[in-house]
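A single protein chain has been omitted from the complex, and every remaining protein chain is retained in its original position.
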Amino acid sequence: MSYGEIFPMWRAAAGEVWPRYTRHPFVEGMGDGTLPREAFLRYLVQDYLFLVHFARAWALAVTKTETLDEMRVCAATVHALLDEEMRLHVETCAAEGIPEDALFASREAPQTIAYTRYVLDAGHSGDFLDLLAALAPCVLGYGEIGARLAADGRATPYADWIAAYAGAEYQGACRAVGALIDTAVARRLGPSPASSPRWPNLCARFETATRLEVDFWGMGLCG
Amino acid sequence: MSYGEIFPMWRAAAGEVWPRYTRHPFVEGMGDGTLPREAFLRYLVQDYLFLVHFARAWALAVTKTETLDEMRVCAATVHALLDEEMRLHVETCAAEGIPEDALFASREAPQTIAYTRYVLDAGHSGDFLDLLAALAPCVLGYGEIGARLAADGRATPYADWIAAYAGAEYQGACRAVGALIDTAVARRLGPSPASSPRWPNLCARFETATRLEVDFWGMGLCG
Amino acid sequence: MSYGEIFPMWRAAAGEVWPRYTRHPFVEGMGDGTLPREAFLRYLVQDYLFLVHFARAWALAVTKTETLDEMRVCAATVHALLDEEMRLHVETCAAEGIPEDALFASREAPQTIAYTRYVLDAGHSGDFLDLLAALAPCVLGYGEIGARLAADGRATPYADWIAAYAGAEYQGACRAVGALIDTAVARRLGPSPASSPRWPNLCARFETATRLEVDFWGMGLCG
Partner (left out) sequence: MSYGEIFPMWRAAAGEVWPRYTRHPFVEGMGDGTLPREAFLRYLVQDYLFLVHFARAWALAVTKTETLDEMRVCAATVHALLDEEMRLHVETCAAEGIPEDALFASREAPQTIAYTRYVLDAGHSGDFLDLLAALAPCVLGYGEIGARLAADGRATPYADWIAAYAGAEYQGACRAVGALIDTAVARRLGPSPASSPRWPNLCARFETATRLEVDFWGMGLCG
């Protein structure tokens, strides 16, 4: 999964932190079916709350764009998060007897607070690129995880989750976000972004958000 | 046109400033067809730029919501602005030989800057209600103007503009925004909002935004 | 320590979460001298980073004020944080061989990220009161802790820390912030703030920030 040109550079700069996220025991447990149902539901409730704030972060991105194309991709992502990606959570939780109101009113875990508010602050303290670097690990990492687990093709009770992120719709969204990042970086940093003085900070943003993803899986696994 | 319960209260509090906006000579000139084409085009270019920043302000509103319903109405409004309301501007200007890129790159008039940035700052400096009070005059005032001019039914070269704002789609959006304001105010100020200490400030926000609308029509008329 | 009228109401609403923060084992260990030096230094480095972002949050508060008095108290707090409160950290760490540049460049613990970005987002998503409710537990809780430990008067290697927060300067700042909160709440919610529909949310802001304080001490104690 490359999703453009900049994402692989940020992913490489994150070194071993990246596989700690994308090959986390929680992920492997979804792939081989050994993940306890309780852990999955704990994760799903927190991920619902995560998506609420993640949608707010993409809406913040709309306010920081410089072109109509940037505006439209970000606005479409807000829509996809609120009206599509959350549906999996709502339906799965409803099947377990947790209605959406209860989901929305759940108490956020510290790991959910840390990750979501870090992303929002990346936007408020910096510009569109700072925000994109903090948004990228979740969007594109889930695409990478979903595609890998789907290719493995093992039987698992978490096949719906895998199918959602491996599916054509989500993978298309990942390609759109990858292209958005490439265009936005070229527009602001020029043709050699890695030689910009801002590059280390953008890589650090991406890496910190990835670390917070690792903590988020850990919260799902261990409470 | 009432569009809910709070809007008529804010409109009444604005006193004679409200008809100075909704019965501005620019508006009357669209209604009876006497508005010079040049003035209309000058307005349309600036209104396109206005809508770019107005969409940013509705996206900011998404980040300041407290319920899923509030999020969804605001996100839908961003979408409607970017993908529907701007289309009238783009198509009309294209017919006059002004492509969308040229629109987006036009220089903002001071009146456009004053109005749009005032609305955005209402959101940044206050809460969701402060932002809604600054967003309301444009959304709901255009609904009121469109409906009145359509009811007049005079022949005018500006019939497309009138039809767009008098149409079922835009009027439905106005009712949704009116309901959003009512619910959001009740949630934060309780059943007697006019007795809240914040009420005069919210009315002042609404009135200032209305004054900036008057200046905006004036810019269209006189440059 | 009452520091005004609203703070005791928020503190009471937080129930047993408040003493979990102000009587945390880390705090008791500073009081009786049993806190390991290593834990204190780990805390001090993270608290330095905390103060950098806490100063940013008080600066954000300046942008959300409605009166000159509110502006001046918030601006004075930014100044006090950057030029006074951080001095203890810088001098103590320098004595341990950690220069200020190294402090500033340290990696933030997840608990530092969670707490500071939560406070900043309280400001961005809400109004001045939402921000104050998230700022209060740290400012006023430290005042309460410092005063209590100083009154205990036990010999401890952490006497400098205790003296800093029990001192007249910090206690005066606490009274100023307590008065700021009282005035700001009265201005926006009127004479019976606890009957405002916003009251439960403000109490929840205060309680969540207090929980994040508990996690912060826990990080100091255990890494």
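We call the chains A, B and C, going by the order they appear; numbering starts again at 1 in every chain.
Keep in mind that, in the parts below, a contact is a pair of C-beta atoms (placed from the backbone, for glycine too) under 8 Å apart; a residue touches a chain by one contact, two chains touch by 3 or more.
In this text the structure is predicted, and so the values were computed from the model without any measurement.
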Touching residue (missing chain; options C:I6, C:V27, C:A55 or C:V139): C:A55
Identified contact with the non-displayed chain, of C:R20, C:R42, C:R72 or C:R148: C:R72
Touch criterion as defined above, residue of B:A13, B:V90, B:A114 or B:A163 at the omitted chain: B:A114
Touch with the omitted chain, as defined above, among B:R11, B:R72 or B:H124: B:H124
Residue of A:T63, A:T77 or A:T156 touching the missing chain in the full complex: A:T63
Contact set of subunit B toward the excluded chain (per top definition): 56, 108, 110-111, 113-114, 117-118, 120-121, 124-125, 208, 211-212, 215
On subunit C, residues whose C-beta touches the chain left out of the figure: 52, 55-57, 59-60, 62-63, 65, 67-68, 71-72, 74-75, 78-79, 82-83, 100, 104, 120
Absent chain, residues of subunit A that touch it: 63-64, 66, 124-127, 130, 186-190, 196-198, 201
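Criterion: only the chains that are shown with their structure count from here on.
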Chain whose Cα centroid lies nearest the overall Cα centroid: A
Interface sides of subunit A and subunit B: same vs different residues, half threshold: same
Per Cα centroids, the chain farthest from subunit B: C
Rotational angle, Cα trace of subunit A fitted to subunit C, multiple of 5°: 180
Between subunit A and subunit C, centroid-to-centroid distance (C-alpha), Å: 31
Per-residue overlap in subunit B, given as positions that touch at least 2 other chains: 63
